[in-house]
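Here the complex is missing one protein chain, while the rest keep their positions.
Order of writing sets the chain letters: A and B. Residues in each chain are counted from 1.
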Amino acid sequence: MTSPLLQIDRLTKRFGGVVAADAITLDIPPGEFHAVIGPNGAGKTTLVGLLAGEVAPQEGAIRFERSDITRLPVYRRSRLGLARSFQISSLFSDFTALENVALATQAHRGHSFRFWRDARREAALRKPAQAALARVGLAARAQVRVDRMSHGERRQLEIAMALATTPRLVLLDEPMAGMGPEESAQMVATLRQLKGAMTILLIEHDMDAVFALADRITVLVYGRVIASGRPAEIKADAAVRQAYLGEKEGTGHD
Amino acid sequence: MTASFDPPLDHAPVSRLTGRTAFIALMLALLALLPVYTTLSGDAFVMTLFTRVLILAIGAVSLNLIMGYGGMVSFGHAAYLGIGGYAVGILAKEGIGSGFVQWPVAIAVSALYALVVGALSLRTRGVYFIMITLAFAQMIYYVAIGLERYGGDDGLTIYQRSGFSNLIDLNNKTVFYYLCFVLLLASIYLVSRLINSRFGLVIRGTRSNERRMRAIGFPTFRYKLICFVIAGALCGLAGALLANHTSFVSPALMHWTRSGDLIVMVVLGGLGSLFGPLIGTVAFLLLEEALSRVTEYPDLILGPVLLLVAIYLHGGIEGLLQWRRHD
Partner (left out) sequence: MLYFIEQCLNGVQLGMLLFLLAAGLTLVFGIMDLVNLAHGSLYMLGAYFAATFAIVTGSFVAALVLAVVASLLVGMVLEVVAIRRLYRRSHLDHVLGTFGLLLFFNELVRLIWGPAGMTLPLPPQMLSAVEIIPGIYYPMYRLVIILATLAVAALLYVVVMRTRIGMLIRAGAANREMVAALGVNINLLYTLVFGLGAALAGFAGVMQAPILTVQIGMGENILILAFVVIIIGGIGSIRGAFVASLIVGLIDTLGRAFLPDMLHLALSTNAAATLGPALSSMSIYMLMAAVLIFRPEGLFPAASR
């Protein structure tokens, strides 16, 4: 029985009077493609913040590969192999796509207290960066500055950044946010290729994508887990249906 | 931040590059030949002025490292001019005239002060950071005033320039000028290597998007602090040079308006470019000099000029001359 890669144990976060995360408990075994869905205000953003380390919980714990990372700062979690992408693209806009990913690679290849040699020419950084770009279909756009890229390309770049850090677990925060149908399909194809190669925790609104990709799905409503299981079970679950009543199913864009 | 980055050479159109390179080459050539002009014309003042330009340019280069490339707007950088200068002055007064001791001490103490101030200030950012660096600079200014033994408010005269055995005679103005010139070029070269090294990329990335840097696994605080210390140390060297140049140090060296002047020099030249600090220092000091000859109230013009620069000029002078890509 393999132990879970990520263990979320009664994680609770309150903002003043609002309980954004209510004793969330979830186990994710290695290699699983796990999706977290929920209506607006469900606490998905808070959950991402808690897992990434930008927000500290009042109660509960997060364990990654058996070690407690609950109080670990953001950069340490990345070092341990927990990568994340941002819901609103957060990139180095005055650098090229390649330079962006190369920085991510650099963070995980030795230390950066090197003050003399030109790192832009380091093959050990460029090659993996190019590979990561190729994986998300951006190989041709490597020399383009981020502030000249389209929205969809930036979302792809977000994924490439996460991949470049050779993660054990990738936390994807609404990668399809703001995408049209064609771009979304392309993203789904990219994600499908990653499935199985690494453990993925996907936060998404786009139901088509979620049901196409996920091994298991967890549903959050007002910060609480109301259901967790295989896609077929979730589809049939009464509580889930009720939570989504009035909510558009299918391609839910904000 | 309004200024765009040091353009990777493969992106800039060739014509702009040639124009910019030509301008810089010309400027460097003129600076290199200046002592010749001085000897021929007998005008010693020009060399004195430009020695000062070269020294302050080193200070501006160091500030540009943290401000232009690192995004850390320090309003207390003149503190290191003072620390470096006082290291030379105090040691000289206590009988230690050897440059081999004075200058390393100047650099080391500056680095140490930068370490302490940086460790405290870099926990904040933006406006807080500006105010805090300002406050710490003011603090050391008052400390200097309180040092009765070393002149206090009146300052300290330095009777002997730093001695370097028979290696080099700083009393020779031309030799001193070229020393400053070489050190300036060395500083610029150092920065050029730094900003493209692994370390430099981390600093520049942190300026661009610190949150992202942390998310990919960099402990950004550490890197910023080291950058801050390097800048402080380099400026401390400039302080030691300045003390030798004027044979005098006083708390006024570290007054916060001097820090403001340094910021102006960096911004005028264009943030985050290698030769920008030199261009900006030349421009600022020449402007200051010209204004003081034209009117008894130079700041009546300089002040509004700075205001206009802040309002209208994106990338400093280089932006004006359209050698930089706009945001």
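Going forward, a contact is a pair of C-beta atoms (placed from the backbone, for glycine too) under 8 Å apart; a residue touches a chain by one contact, two chains touch by 3 or more.
No experiment lies behind these values; they were computed from the predicted model shown.
Novice: Given that one chain is not shown, what are the shown chains it touches?
Specialist: Even though it is not drawn, that chain still touches B.
Novice: For the chain left out of this view, which of B:L134, B:I158, B:A215 or B:A233 touches it?
Specialist: Considering the complete complex, B:L134 is the one touching the chain left out.
Novice: Touching the absent chain in the whole complex: find that residue among B:V101, B:L147, B:L225 or B:L287.
Specialist: B:L147
Novice: Tell me which of B:I216, B:A238 or B:V264 is the one touching the absent chain.
Specialist: B:V264
Novice: On chain B, where is the contact patch with the chain that was removed from view?
Specialist: Against the left-out chain, chain B lists 1-2, 67, 73, 75, 120-121, 123-124, 126-128, 130-132, 134-136, 138-139, 142-143, 145-149, 256-257, 260, 263-264, 267, 297-300, 302-307, 309-311.
Heads up, the rule we're going with is that only the chains that are shown with their structure count from here on.
Novice: Between chain A and chain B, tell me the centre distance in angstrom, where each centre is the average of that chain's C-alpha atoms.
Specialist: Computed from C-alpha means, the inter-chain centre distance equals 43 Å.
Novice: Help me check something: in the complex, which residues belonging to chain A touch chain B?
Specialist: Those residues of chain A that touch chain B are 52, 73-75, 78-79, 83-84, 86, 90-96, 99, 103-104, 106-108, 112-120, 122, 143, 161, 164-165.
Novice: Which positions of chain B touch chain A when the two form their complex?
Specialist: Residues in contact with chain A: 4-5, 8, 10, 193-194, 196-202, 205, 208-209, 211-220, 223, 226.
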